[in-house]
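What follows is a structure written as structure tokens; I'll ask about it next.
Every protein chain except one is present and positioned as in the full complex.
Each chain carries a letter (A and B) given by its place in the written order, and its residues are counted from 1.
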Amino acid sequence: MASPQAEYVKIVEEMFEKKKEFWLIGQYVQRWDALSKILGKAKFTADYAYLFKNLVYVYSVRAKYAHARIKKIDVSEAEKVPGVLKVVTYKDIPGVNDVGYVLPDQPLLAYEKVRYIGDIVALVIAENPYIAEEAAEKIHVDYEPLPVITNPLDIVSFGGLKEKEHTLIHDERGSDVIARFRILKGDVKKGFEEASVIVEGEYRTQFQEHAYLEPEVALAIPEPDGGVTVITSTQCPHEARRAISRVLGLPYTKVRVVVPPLGGGFGGKEDVANEIGAKAALAALITERPALVVHKREESIIGHSKRHPMIARYKHGAKRDGTLTAVEAEIILDTGAYASLGPFVLWRAIVHSAGPYKIPHVHTEGVAVYTNNVYAGAFRGFGNPQITFAVEQQMDKLAEELGMDPVELRLKNIIRNGDRTVHGQLLDHGVGLEEAIKKAVEAADWFSKRKRYASQTGTLRKGIGIALLWHGNSIGAEGADYSSVTLIINRDGSITFRTGLTDFGQGSTQGLLMIAAEILGVPLSYFRVEQPDTSTTPDAGPTVASRSTAMGGNATLVAAYKLRQRLNQVAADILKCSPDDIEIHAPEVYCRSDPSRKIRWIDLVEECFWRGVPLQEFGYYRAPKAVWEDETGQGEPYFTYTFGAIVAEVTVDMETGKVKVDRVVTAYDIGKVINRVGAELHAEGGTIQGIGYALMEELVHDQNGRVLNPNLYAYYIPTIMDAPGEIIPVWVEAGYRRGPFGAKGLGEPSINGIAPAIANAIANAIGARITSLPITPEKVYLTLKRLGKISL
Amino acid sequence: MYIPKSIDDALEYLDKHAPDALPIAGGTDILIQIREGKIRPKVLVDLSGFRNKLSYVKRVNGKVVIGALASVSGLDETFLVKDKRYLGFADVSAKFASPVLKALATIGGNIGVAVSASDYVTLLHVLEAQVKLVSVKGERIVPLEKLIVEKRTLAKEPNELIYEIIFSESPENSSTAFMKFDRREMIITGYVTCATYLQLENGIIRDVRIAFDRVSGRIPGRAKKTEEFLKGKEFSLDVIRQAYNEVLPTEMKRKSDYRASAEYRLDMSKVMMKRALLKAKSRIEGGV
Partner (left out) sequence: MVQVEEYPEITITLNVNGKDYTVNVKPYERLIDVLRYKLGFLSIKEGCGRGECGSCAIIMDGKLVPSCLVLAIQARGRKILTLEGIAPPGKLHAIQKALLDTYAMQCGFCFPGVIMASYYLLSKNKNPTEDEIKYALSGNLCRCGSYLRFVKAVKLAAEYIRKGQVYFDLKK
């Protein structure tokens, strides 16, 4: 924290300290794009295809095996099919054949090997999609099949996480372990000696599929200067541009990425645009016609990244009074065939791997390994939901061993203001965890329900469970963390807002508008949001890691602040009062001390033009540099953390094992509620997606690496009838002084705690614990049967 | 696509061109099969224009007759889902695929698809339904049990169309029920499904028929030994328990797959059977 205070940091801190009254922040407002979407007029990427007459269609020919060497690819017969314009293989790539997001390990088109069934060996470009698919059958690839590895325990083993002998998947890297991180603090051996109780467990989580309703799509238009414009459904336009430029061998100025509204993202559209954008762009430049890539749902499921499955072994030690003495863990993440965001996912998992608690001795060690499964990458939570599932069940197990209430045990160990995290990071303010727990416990009526559910008979049993979470905001030590926006007050008083942050339903842009409107004193109706576009909207960093409000919000705040200063100066000069005295409530501007001295907003704006006072501002914010010691995991991984406490109530049918989630109370400390609608929708949506993760979702591979359930009929996401009867969000505002008005992110925290809260509630209901996800009815039933708790 | 002018016209066309030509009604299965590349018919014979003619549900001489093109949502508007005896139809409809598909999907199509997830087949087995097939050669009536011989395999010629489903009206002191559950509430295959027909007289099981999505093969079928065991006995939980613990496992062989184990499926067959029988009983006694 020793970096010199940049001006933008000072502005953010000043706003946090000084601004106590808000006219817009925290209100319920309608999204800027709600009307166009409700009318069905909003154009999503695939809708743009209607505007083009001369389209070519690109079909991706996928691998026949999950692991094989490619001896030969023969496309000659396919190219002769009438209507086929070209069949593209790796030989036709002008630039670098790689679309990896973090590591350069992911070819766009396979050239020597295929490593999972979604690998692409050729692209068929044709006049219509049916011809393209037909021609694909005439492509002949000579494969030499290799052993398929679907179990990460074939790559590393517990007890040191050392790599085992096996046929390498990434021979070019010499190892199938892509990353290793740890927290090493104190001496866990000593810690366990001091413990009165020790609990151990192995926890497994599954591949989760994003299942956003809009499958991936990209439309590329060749430009006269040899460049290309790519309209695509991506969360990171500037990242996509980087990848597409690389594949095409073009400078950034010749690649333009435009982002219409997305039909869902959740992290799944973070890196896949690298691939689909590059495919479409390649086809467009080769044929000199607009090219369309649309993935069918099945293709989307086998083709894009998933949530990393985890296998983890945990050991917790605590004193008789509940104080934690030691936590030890080995964590394995399966990153599938390619790294994608894997190294970062592992890092975030390790950072959070001991939970939001004070623990003197910690050794958690994790690796991420390749397998021939579908590759894993970013998915809301990014390693944290997996870890939290393990940690929060361990805490409950400890509570059981100690005969303590799970809430009491947690209150005994959580970090509070003034405490240090397991990384040694001092959090001197902004830790709202205790308040979140208390609010959740109260809203859920925890204690009386725990008493009531302790003695139940009958086929239907109720249970209540709690889970805590913490989530570092933004990208931490993953890279340079910055964001930027442009605010332009137009001459007619309307305002143009530009940012590279994308919207996939989460509505964080609405929060940014509210920040700008709050500071400027201008109604939301004056604003127009330009769609993210690498040629016009500034690089705001990727829309990931729950950073839009925290980082984009600060950038917006800084821009609006500077504009406001200038407006105040001009208004003060005109109205003859001091700049601090200026009130803007557009369309009116007046002196607080004498409201009769006033001017209209549009006249003020016009004055600024005449006086040469610029009314556009580029807002920039850079997060403090994260500090992370690789050997020990000590430092300051994230600048702030969102905290949360989730209480879930379930009813379990003992005869079938089916679990119904009745009620979920979510208490999140998000620093300051900016966009109240957005915050509530996150609490609700994250809960429902978390229920899917907890109870029903699972992407299954067979031993040949083929996905057995690649469609929405066999991969079960929650329907409306699976939603709980009630989701009750409560808010804690333990402001972080360097967030916009103290705000922190919520995008990912809103899923982290759901599955463990449900798992703990189920354990409460049936008196037995299931430690692998999803907690299917079969797992519950067979557990009960083996324990003799049910017999038909 | 061939658009026939009448059913006879369709039959003529099928006679000439089947199996290169396949009939399509709602298309909710066949279009998916084509999309997945599993079948490649040269021509589809569109029957959707005849829905008006072939969607009836009527009572004729002590039998219930259902036109094969009756849609699932269409059945929801008939006496089938109100008559206490046939409430099994309401159960099937409530868990049928999704509301978005109910207007397209037909009961004839459900039979034609002939997989263990064809819920109407499972229900119709306990009503001992028959199917009328028509072709250029005329018509014939065949028991549903004999029509479906294996997964996606019917004992009918490619030029025959499923025309009507027929079953005898059940006695007043009887009812039906159908149970299906899965990890989520809708758009499900079902871990197992169970349909029951029950006739009670003074608390004694006068007649009972129990069908499951699978008994020992890959198609819906009846658990006849279990039925025999129950017939004539007093309806009680103990008797049912005995039936499913001692008799059912002798005739039911479940398989494990990635979705569930054989053990779980067998146990859930027991639970669904019990619940379906209890439901049928409560319907007979006046509840729903």
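As a working rule, contacts are C-beta pairs under 8 Å (C-beta built on N, C-alpha and C of every residue); 3 or more make two chains touch, one makes a residue touch a chain.
Predicted, not measured: the structure shown is a model, and the values here were computed from it.
Note on the undisplayed chain: of the listed residues A:Lys296, A:Lys358, A:Arg528 or A:Lys660, the one touching it is A:Lys296. Within the complete assembly, B:Arg35 is the residue of B:Lys16, B:Arg35 or B:Lys253 that touches the hidden chain. The residue touching the chain not shown here, chosen from A:Glu13, A:Asp33, A:Asp98 or A:Glu583, is A:Asp33.
In the complete complex, the hidden chain is touched by one of A:Thr536, A:Asn711 or A:Ser772, namely A:Asn711.
One chain is missing from the display, and on subunit B it is touched by residues 1, 3, 24, 26-28, 31-32, 35, 37, 40, 42, 44, 46, 48, 71, 73, 94, 97-104, 185-187. Hidden from this view is one chain, which touches subunit A at 28, 30-31, 33-35, 37-44, 46-47, 49-50, 82-83, 128, 130-131, 133-134, 210-215, 261-266, 296-297, 503-507, 677, 680-681, 684-689, 711-713, 717-721, 723, 727.
We take it that only the chains that are shown with their structure count from here on.
Averaging C-alpha coordinates per chain places the centre of subunit A 44 Å away from that of subunit B.
Residues of subunit A touching subunit B in their complex: 655-656, 658, 695-696, 700, 702, 708-709, 712-714, 716-719, 721-722, 774, 776-778, 781-782, 785, 792. Contact residues of subunit B toward subunit A in the complex are 181-189, 191, 241, 244-245, 258, 260-261, 263-264, 267-268, 270-271.
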